[in-house]
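I have a structure here, written as structure tokens, and I will follow up with some questions on it.
Yeah, one chain of the complex is gone here, protein chain that is, but the others are all in their spots.
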Amino acid sequence: MAIGPIRYATKVDLTIPGGEQKQLHNRWHPDIPSSAKIAPGETVKIECLEWTGNQIKNTDNADDIRNVDLTKIHYLSGPFEIEGAEPGDCLVVEIKDVQPLERQPWGYCGVFNKENGGGFLERFYPEAAKAIFDFEGIHCTSRHLPHVRFTGLIHPGIMGTAPSQEILDEWNRRETELVVNESHLHGTTVAQLPEPRNVLPGSATGDIAAKIAKEGARTIPGRPEHGGNCDIKNLSRGSKAFFPVHVKGAKLSVGDLHFSQGDGEISFCGAVEMPGVITIKTSIIKDGVSKLSLKSPMFIAGDVPNQYGPSRYLTFEGFSVDEVGKQHFLCTTTAYRQACIRAIEYLRRFGYNDYQIYLLLSTAPIEGHVAGVVDIPNACTTIGLPMDIFDFDISPTSKFAKGDLDMGNCAFVTDYKHKLTYDFK
Amino acid sequence: MAIGPIRYATKVDLTIPGGEQKQLHNRWHPDIPSSAKIAPGETVKIECLEWTGNQIKNTDNADDIRNVDLTKIHYLSGPFEIEGAEPGDCLVVEIKDVQPLERQPWGYCGVFNKENGGGFLERFYPEAAKAIFDFEGIHCTSRHLPHVRFTGLIHPGIMGTAPSQEILDEWNRRETELVVNESHLHGTTVAQLPEPRNVLPGSATGDIAAKIAKEGARTIPGRPEHGGNCDIKNLSRGSKAFFPVHVKGAKLSVGDLHFSQGDGEISFCGAVEMPGVITIKTSIIKDGVSKLSLKSPMFIAGDVPNQYGPSRYLTFEGFSVDEVGKQHFLCTTTAYRQACIRAIEYLRRFGYNDYQIYLLLSTAPIEGHVAGVVDIPNACTTIGLPMDIFDFDISPTSKFAKGDLDMGNCAFVTDYKHKLTYDFK
Amino acid sequence: MAIGPIRYATKVDLTIPGGEQKQLHNRWHPDIPSSAKIAPGETVKIECLEWTGNQIKNTDNADDIRNVDLTKIHYLSGPFEIEGAEPGDCLVVEIKDVQPLERQPWGYCGVFNKENGGGFLERFYPEAAKAIFDFEGIHCTSRHLPHVRFTGLIHPGIMGTAPSQEILDEWNRRETELVVNESHLHGTTVAQLPEPRNVLPGSATGDIAAKIAKEGARTIPGRPEHGGNCDIKNLSRGSKAFFPVHVKGAKLSVGDLHFSQGDGEISFCGAVEMPGVITIKTSIIKDGVSKLSLKSPMFIAGDVPNQYGPSRYLTFEGFSVDEVGKQHFLCTTTAYRQACIRAIEYLRRFGYNDYQIYLLLSTAPIEGHVAGVVDIPNACTTIGLPMDIFDFDISPTSKFAKGDLDMGNCAFVTDYKHKLTYDFK
Partner (left out) sequence: MAIGPIRYATKVDLTIPGGEQKQLHNRWHPDIPSSAKIAPGETVKIECLEWTGNQIKNTDNADDIRNVDLTKIHYLSGPFEIEGAEPGDCLVVEIKDVQPLERQPWGYCGVFNKENGGGFLERFYPEAAKAIFDFEGIHCTSRHLPHVRFTGLIHPGIMGTAPSQEILDEWNRRETELVVNESHLHGTTVAQLPEPRNVLPGSATGDIAAKIAKEGARTIPGRPEHGGNCDIKNLSRGSKAFFPVHVKGAKLSVGDLHFSQGDGEISFCGAVEMPGVITIKTSIIKDGVSKLSLKSPMFIAGDVPNQYGPSRYLTFEGFSVDEVGKQHFLCTTTAYRQACIRAIEYLRRFGYNDYQIYLLLSTAPIEGHVAGVVDIPNACTTIGLPMDIFDFDISPTSKFAKGDLDMGNCAFVTDYKHKLTYDFK
């Protein structure tokens, strides 16, 4: 029975860098000290920074995106000790709500420069760009993406329990193996190994802080053993998630809140990023890892996602034949990239430029489905774009054309002249 | 104004092999003669065979699956000449309905033997298996998958326009390149090149038949230029699809009907396969390829898919770390396979064996989403399993356990003793 | 396991009057002989006539509606003896499918003349009118209602178990009481008492037929004890309904199929009326009336109704203040009528006439909600009109106006000059 306000387990400061806030941390490691305790059954609020720890500003240029320091990210709230949780248990987390902070009713999405972050379409769109989104209750709009408005399917990009030392060692083993064996194949960074620079080990000091700095797993990838940076847009308000517990107290961390995101989070910087507050309630299923065969988190979504109606999506198909005609064998990633390109080519007809569309596909609640993964050699995926987020008709029978509406522009860096359209073949 | 019954553009015979029915064809080639004409604006019905052309029987063993002749498949209805369609146009196809044939109210799903077809999980489940599904109006059930019932999201697995000669040549070029360059890498067939054996070139004869036999593209993969075997479960009743036209008359073909399918069609043989009848209505957008930037088909789904409620799915997460702990770089295909495995491990607790679950995930309307494809090195996917298709509680808090219900078995080959559970790690 | 076609429990003839088909009946009475037996667990198909028993034709005038003989209606299929059902049991009926007959792919909606049938808005629209609907798979369109297309939420208007003699006597008592006490108040027929003229007592003859003719309850109203003519649009495909059993064998009857209907079925003649086939499967809950406190039927709807998205309805409000400014005390019926009028007034701006809109509101899947019934003196109701059933924009910000599209006309009687718009104040 809560007669007074709900307790805040953590608060954040939007005016100083994330790296200076010791109730947060930016590595996965079993030795990061708990920042607070939460009792099972208790409903608590947890404030979180946006993922770059206050580096991005509400401006009309993308210099901050271009120059972002990617060693200073993912300052997570926690870890929280859930009283009574033991290794082998299942930690149940109900996401009771996620909201922006009243003191900052805006967020952003960025396209990283290919040299500093990149993203899913970096080979075509190498420049930095940015769109600011204003929050109006459940809706968001952007002056950089005119004629679009959508309801946020608000969710935490990152939520996870702490790894045990054994699991952490396994992560470092397998990711190192990838770096060693495949870096030359992909022509890009394939994984980010432990990096002592700019570690925030929570309140740890001395030898423990040093150990965390040396071994702590980076927060970029989600990982099967605990969740982490999964960026699952449907793990939203009202969801109930089931996490394996690997250390005493579970040590749950959360952060990287998104006001909205499309399936794939394709621009990497990536959703409508925002600081905010998440309300959770936890419980424990004793011995749940075994009972539920819980090797990875699973969840049951809430009952209030956006409902656009199945017939209100325009759906694009993508196959594993890339933009230069090369055939890839059942590569769902290639197929998804092609579906993105099909959507970009289509939306150009209304006057948006490619970067705007790239930002739109990253942030709007697009539905990315795996359609077929067995019909060799082509994987087939689909992207469903909700037509109702536009204030004009984007259907194939639309009367609108380029020039009928002023589509403005997204933000770019100040000193550059951009090619706004990529010539696919 | 249709006062009498709607016209059938094609009928099929369920009692003789598909290869003997010349109103059908089993290759993609511009020279396959049209089997019938359809006027834009006309509503017509088209009967279709199930994908193996009547090879599979309603029995309790999987010998027919084991021994299926995979050169005798995909006997498509058509090609249909859509009057007035010209290269460069967009052919709009409204799928007004898809239904089983009243004379055969059942279908099947198979797991192919690894040596003859295989599938998405062939490395774990190499044996042939089968489940027969009975159709009761909008629902289907299977004696081989007790305690499960679901509504069919009925759809054609294959629909596409004919390629031009140029497009056909490009297909053969790029798929040959794949076979030449990558066959050694994957340890399996990577693509199926033209194969004169058992070609059904429709009503073509002589030199034209020979040309089709020699060059005709195989029907297994969907392809970006025309659609084809996309296996998109949501391209279902009420959908409006937009196809590029490459040859005069468009030459639309359709077949491989599915009563239901899960995203991915993971077992390859694959959905609830059935003969049936599809009702379509077509129209033409002149110069639509250019107007709509239509490099691949797109569609708007119908308004009557199954509605289980977002909170009625149990959702599993899969990451691009495989079952032996190897890290794959942003491989969505691996991630999707892992999500399948998580679902299999989970459902075992109620007494189903792995093959049954594999068949279930292939056929039930599971939702496969691309969650994140940018958080190096891990792609993240999800599989949402609708809990309401079971007649008992499968939620994590369920009181049911193995042995509480008789889960029967699926069909296997007659002469084999099976390992029904794969030991993942 | 159904390998061959599903059994038909009843077939109908579309070429002769319903009154000549003795496998049907048009009264509720315990002594009407069963027309066929159905075993619990068996899936069967049942053909049904449209509700006037073949009186209405596919024409462009409404003379047949004007002259319809309303003593010759509701020829129901059945009654069916469900083996093993006893009084006090609950009969469970799963509606596995409802479809038009392949041999008649059209239906109709009528507005009755006020002197012969009337309807919810008869005081404003006293003339007969008609719209013919063509069925194209899951969709219907009408040449009398241009620019509208919707998916049928197909359902039986009538389904019910037979009354016991005691229940029948109670019906006759209370409806007679109403006729005696209130006929003078309403200025219209308030209830239809037993009427021997044109009785079809199924296969009964002699004294039993005479008893049925004398006492048999008319089929117009739904009644709480058994269901009957409920016209619940959501009792559609996939639904599971629970009926009290009052006589041995339950004696289930069904008919009056609707391809689509709006909440309220306001024109009375009323939905998209059609002959068709319903597929059902039954089971019995022994002593279910007591176990479930089952005084009236209840149901669980299927999972495939039309999904237009909650934000795709334009919703009108109606209050219990009538069109001449008279205040009614918490009269939900008045409030619902006012919501209808608001929708009519609104849709005129696009060029439809009042009769067309009346027909549209009767047939399209409008959502009629009870909003408030406690805020004295006003009841408040809402009508949600799905905007996606129109092929042009009907939203308040639409650019379309009267004259922009040709809205044609509905069918009227041949010898009359109509007032097409009612002047509400």
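The chains carry the letters A, B and C, assigned in the order they are written, with residues numbered from 1 in each.
Here, a contact is a pair of C-beta atoms (placed from the backbone, for glycine too) under 8 Å apart; a residue touches a chain by one contact, two chains touch by 3 or more.
Because the structure is a prediction, the values reported are computed rather than measured.
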Chain not shown: contacting residue from C:103, C:197 or C:326: C:326
Absent-chain contact - pick from B:78, B:137, B:216 or B:310: B:310
Per the touch definition above, residue among A:40, A:88 or A:105 touching the missing chain: A:105
Full-complex contact with the absent chain, from C:7, C:174 or C:419: C:174
Contacting the left-out chain in the complete assembly, out of A:61, A:165, A:183 or A:279: A:279
Residue of A:6, A:36 or A:210 touching the missing chain in the full complex: A:6
Residues belonging to subunit B that touch the chain removed from view: 307-312, 388, 393
Interface with the unshown chain - residue positions in subunit C: 90, 92, 119-120, 170, 174-175, 177-178, 182, 186, 189-192, 220-224, 227, 229-234, 238, 242, 263-268, 270, 285, 288, 291-293, 295-305, 309-311, 313-319, 321, 325-333, 336, 338, 342, 345-346, 348-349, 367-382, 384, 395-396
Those residues of subunit A which, in the complete complex, touch the missing chain: 1-6, 43, 58, 95-97, 102-103, 105-106, 132, 134-139, 143, 151, 237-238, 279, 281, 302-308, 388
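In this text, only the chains that are shown with their structure count from here on.
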Inter-chain centre distance, subunit A versus subunit B - centres from mean C-alpha coordinates, in Å: 32
Distance from the mean Cα position of subunit C to that of subunit A, given in whole angstrom: 50
Contacts with two or more other chains, residues of subunit C listed in rising order: 307-308, 388
